[in-house]
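Okay, structure first, notes after.
Every protein chain but one is kept in place in this view of the complex.
Each chain gets a letter, A, B, C and D, in the order it is written, and its residues are counted from 1.
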Amino acid sequence: MAHKRKSKYRVSKKGLPPGSKIYTGHHPEDNVTVDVYLYNPASLHHRTLHPEQVKSESDPDHFRWINITGVHDGEVIKNICEKFGIHILHQEDIMNIFQRPKTEEENHYNYTVMKMVIWDDEKNEVNDEQVSFFLTRDTLLTFQEREGDLFGPIRERLKDPNAKVRNKKIDYLFYLLIDIIVDQYFEVVDKLGEKLENLEDNIISRYDEMWLTEIQSNKKDLILMRRVTYPIREILLKLMRNENHLIEENNIRYLRDIYDHTIQILDTIDSYREINVSLKDIYLNTVSHELNKVMKMLTIISTVFIPLTFIVGVYGMNFDVMPELRWTYGYALVWCIMILIVIGLIVYFRRKKWL
Amino acid sequence: MAHKRKSKYRVSKKGLPPGSKIYTGHHPEDNVTVDVYLYNPASLHHRTLHPEQVKSESDPDHFRWINITGVHDGEVIKNICEKFGIHILHQEDIMNIFQRPKTEEENHYNYTVMKMVIWDDEKNEVNDEQVSFFLTRDTLLTFQEREGDLFGPIRERLKDPNAKVRNKKIDYLFYLLIDIIVDQYFEVVDKLGEKLENLEDNIISRYDEMWLTEIQSNKKDLILMRRVTYPIREILLKLMRNENHLIEENNIRYLRDIYDHTIQILDTIDSYREINVSLKDIYLNTVSHELNKVMKMLTIISTVFIPLTFIVGVYGMNFDVMPELRWTYGYALVWCIMILIVIGLIVYFRRKKWL
Amino acid sequence: MAHKRKSKYRVSKKGLPPGSKIYTGHHPEDNVTVDVYLYNPASLHHRTLHPEQVKSESDPDHFRWINITGVHDGEVIKNICEKFGIHILHQEDIMNIFQRPKTEEENHYNYTVMKMVIWDDEKNEVNDEQVSFFLTRDTLLTFQEREGDLFGPIRERLKDPNAKVRNKKIDYLFYLLIDIIVDQYFEVVDKLGEKLENLEDNIISRYDEMWLTEIQSNKKDLILMRRVTYPIREILLKLMRNENHLIEENNIRYLRDIYDHTIQILDTIDSYREINVSLKDIYLNTVSHELNKVMKMLTIISTVFIPLTFIVGVYGMNFDVMPELRWTYGYALVWCIMILIVIGLIVYFRRKKWL
Amino acid sequence: MAHKRKSKYRVSKKGLPPGSKIYTGHHPEDNVTVDVYLYNPASLHHRTLHPEQVKSESDPDHFRWINITGVHDGEVIKNICEKFGIHILHQEDIMNIFQRPKTEEENHYNYTVMKMVIWDDEKNEVNDEQVSFFLTRDTLLTFQEREGDLFGPIRERLKDPNAKVRNKKIDYLFYLLIDIIVDQYFEVVDKLGEKLENLEDNIISRYDEMWLTEIQSNKKDLILMRRVTYPIREILLKLMRNENHLIEENNIRYLRDIYDHTIQILDTIDSYREINVSLKDIYLNTVSHELNKVMKMLTIISTVFIPLTFIVGVYGMNFDVMPELRWTYGYALVWCIMILIVIGLIVYFRRKKWL
Partner (left out) sequence: MAHKRKSKYRVSKKGLPPGSKIYTGHHPEDNVTVDVYLYNPASLHHRTLHPEQVKSESDPDHFRWINITGVHDGEVIKNICEKFGIHILHQEDIMNIFQRPKTEEENHYNYTVMKMVIWDDEKNEVNDEQVSFFLTRDTLLTFQEREGDLFGPIRERLKDPNAKVRNKKIDYLFYLLIDIIVDQYFEVVDKLGEKLENLEDNIISRYDEMWLTEIQSNKKDLILMRRVTYPIREILLKLMRNENHLIEENNIRYLRDIYDHTIQILDTIDSYREINVSLKDIYLNTVSHELNKVMKMLTIISTVFIPLTFIVGVYGMNFDVMPELRWTYGYALVWCIMILIVIGLIVYFRRKKWL
């Protein structure tokens, strides 16, 4: 259900000291897994470690990508983070999965938090998941909420010794991961576009009270998409200023490329929001039209039969003196009159385009 | 009732000299109580004083938190304030509980006014209460409207000699109090989120004229929440500039953390406002749908029985010559025809999805 | 009527030279009266003069407040203004009572124009009146449209030798007058708040086509209030920059205090506008609900009686062979059936919550 | 018709070289007339010339105002413009009567284009006409679309040797013309105000489908007024910066005066737009109310007569055993019952305020 997003998005931690690491998400049962990739142009080592096995010292010959999956266990996160000198407030941010996307320059690292979005084919709606990045000179730490395969293609590409990523520094990997996240936004927005298109066809062809619920669900999804995409602009502008010099100068244009994509996505989202409003208008018009049709039907039936019923009522009266009743063709005449009235009314309604 | 907020929010003080200390709130009968906390890493002294017992001189070895509860008695407030050299216009601000949240740098102190929000479980709505802070080098004065336990957890934490607050300066306590106020906003916004969720379920399942009143009450609460939260951003930005150097440089990042939370709360409030508008749309659709159902029922009944009534009317006529009346099976035939008409109409309405 | 405000708000002066002093208000019949207050800490002199008696030279020992009531007579205004070297365009502004609130720094004076608002208890709506201020080193000229007692409390306070105003310079009097004008906004906004509250109760309890007219009248009043209040912000910001040094440095904080009040009033106006929109929604819902109730009544009556009428119609037919008519208990049986139908329908409508 | 404004507002000149002088207005048949005014404090010469007679050299003792009426003939305009060294793109702008109001500083002249608005009393709507100004040290060129008398009062004033305009430089004349154009906006906005007032009275007193068309026509007029007025602000701000020093320093305050008027007009237009939206709401409410009245009438008639018809139907049945039919006072009793039912229903509807 679309409600999920609205519910408990923050456990009450009032009264606890700041930096309290309390997980605010829904997957506390998963295990924390750590994937370490050590790579240079010549070699790639991949190991899956137990959280406690993670070492803070880096290997001077390799760049290192440490991907932690599962952010529910405060102790584990704290242990890992302390090894890398991550500030206590950032530790809190990792676990608070309702963090607004942002980037912050620390002394020796850059902290960036973004949202991945996934299209849920079953429920036909958008889900989001938080990713935290810690970028230093030679190491990239990423924290994901749960097991997923969005970064799969990057892992594949890392295996190819000729891939650009193997021949560039760690900031290029950072760029690739952001790029794949934003590309995913395109796909999800695309799905929403398809949904809008289908909905438009449905609304026009058939009246169903349910359409409004779908329109509102689209609205929620578009609000969500806007909320996760909008802050990416600021993040990229800040990264492009490159205050910590963690990003190579000639890689900044790649960030500008993502920036352009973000603007494009926001433009599309805004168009879709306007289209969604149009769909609501069309739907409401269908409702009015439906009522008009019902009322026309009632009016036609009433206009035809109420006068006829009056006529037959007239000749049901019991007056002693009612000469028509005595006529031989009286009955036939009444039928003729009534048929003429019906024909006249049908012609009238045809002219009015009611029939 | 939600009206409270709209009523008399300022007594008419036109014509009185500026700085007139006139209480604008609703609790003039409460006593003013003063809690003084003297603390350093080694010791904590807590005393509850009579307002007149408050001394302006501070103890050089301790930091001091003076919490005044009750702001209705102009004389009392004036006495306390004058001891601490608080400007007459700020004295007025303490008592005017409709003050907009703001912060101002004075020569020797910082004056900050904010709103605490409390979820009223009974009336299912938001209440707000004003808090004024005066921060100097070694003393923090807080003025609350009434007895409450929002600051309770901080009092508890003060008792713990190992707590960070005991080992830091007075500005850290100031930060903690602001933090707990803003955390409370999260909880209240959360409650509103739940209320929206329940309301959505209700609106979809059952038509009730009352839903609109609830939607409007949510709207008012969201306006209130936005009104108390929005100025917090400016307050924090101003505090972070730290013009008076009352805040330690390495504590400023804690303020930035609250700033991020404020943005997050505002984002959520804006989403909720949009969702609330959606609920209104869904509700109004329910109203139209209800009307459509009523009209369909009327139309079906009329369409079925008006023609039948016409038919039986025909054979109620008293013409001398009505051969059908003489037939043995005339009556049975009429019934057959009428039953066929009814079946035909039922099939027709089924096809139209009216039945 | 609320229309007044919309009507002729500027006489056509096209083709006349600029600076033409043509009165644009509605009170040309009033006399112009001039009140002069000469005051210093030691003494206060008050005289009511004929316009021609006003002298430009000031008394070096006193501050002087000249309050002119009535701005309809171009010649009189021109005579007074020329004595004080007021620019011809400002003379025009005094008489054009549709001037937007603004402040302008002239070589030797500051010109400020604002609106006073008065709650008209009879018509239950807001009226506004223009006030022009000319502040020099030792003299304050004020031009009011008509006799009124808004400045009464200030006059009273002037009589008190211990009052701050007597012991401060002329700019403090200027501040006091602005303050009392803005305080009046609070009162009027308060009245509007009360009106909204009453209206809300009325709309919920009873349907009346008139409510919409009231909602629209509130809307107009709120637009007016916003229009007179909004420019005050700019005026105060400009006065606080104090380019002409006509205001004492330590009085500027009083202006900031009014500035805060202005923001607070604008906040309240904006909330009230949103609440007024809510009232419109509630009202429109009442209209729909009213229609739904009417249609339900019609549907219930029709659903109950149309089938019954059909049944009695059946036994009004004149077929020779209608065995039921011959049965002894036929008539009673038909009644039983009809009563059962009615009971069944009542139960049905009860379940549907229509009854 | 209001449509005019929407139609062909630019002939297709795609593919022609830039600066192509193609007239885009509707009056190609008018003649081009040129009025030249030479004036100094001592004398005024007015001649009406043929376009070819215009000389570029100015008379060193006089200021010169050249007013060209009719901008449809590209050749004529080109000839005049080239004499004064007007850039080819500005020549194009003169003829493109859909130019947005703007001002541009050229080396030796200032080019300003504005819209005059005229209230069309017959069609009860606003028309606009473009005016182009070219201001040099000693000459003012004005291009009008067609003969009109808006500048008449200025012409009159020029004849008066004591008029300020005769004793000031050419920039003062430029100011006067702009001032008279903006004053005209006041008048037109005033007319719209009157129209809104009348419409409000009409809508409240009587339902007519036509009101909506009028509301929409007001909306269009207000959009037009806003569109011509809004850019005037920028024009005046730019003129006040006076980059070319074509305007005397002490005349700049006159421009500020017009600037204030522009703000005031925009304020009024915005209020009128909101009032126009209110009128739409009131109108739509009238429509709903009308429907409610119709439905109430139907419901009352049905509720009264359908049960009565049922009763008389009962005693139209032909059962052998119907004891009531045999009673002497049966018929009278039925009438009594029916009259009681009617009275009961009337009381009921009165209580419900339906009658």
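We adopt the following convention: contacts are C-beta pairs under 8 Å (C-beta built on N, C-alpha and C of every residue); 3 or more make two chains touch, one makes a residue touch a chain.
All values derive from a computational prediction rather than experimental measurement.
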| item | value |
| --- | --- |
| Touching the absent chain when the full complex is considered, from A:Val32, A:Leu89 or A:Leu291 | A:Leu291 |
| Residue among D:Leu38, D:Val54, D:Val312 or D:Ile346 touching the omitted chain | D:Val312 |
| Which residue of D:Leu284, D:Val321 or D:Ile346 touches the chain not shown here | D:Leu284 |
| Contact with the hidden chain (one of A:Asn31, A:Ser278 or A:Thr328) | A:Ser278 |
| Residues belonging to chain A that touch the chain removed from view | 152-154, 156-157, 163-164, 176, 179-180, 183-184, 186-187, 190, 193-194, 196-197, 200, 204, 253-254, 257, 260, 263-264, 267-268, 271, 274-275, 278, 281-282, 285, 288-289, 291-292, 295-296, 298-299, 302-303, 306-307, 309-310, 313-314, 316-322 |
| Touching residues (missing chain, whole complex) on chain D | 3, 6-10, 12-18, 87, 89, 98-100, 102, 209, 212-213, 216, 219-220, 223, 227, 280, 284, 287-288, 290-291, 294-295, 297-298, 301-302, 305-306, 308-309, 312-313, 315-318, 322, 324-331, 334 |
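Here, only the chains that are shown with their structure count from here on.
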| item | value |
| --- | --- |
| Distance-maximising chain from chain C - centres being C-alpha averages | A |
| Centre distance in Å when chain A and chain D are each reduced to the mean of their C-alpha atoms | 44 |
| Residues within chain D bordering two or more other chains | 316 |
| Contacting chain pairs - touch in the sense defined above | A-B, B-C, C-D |
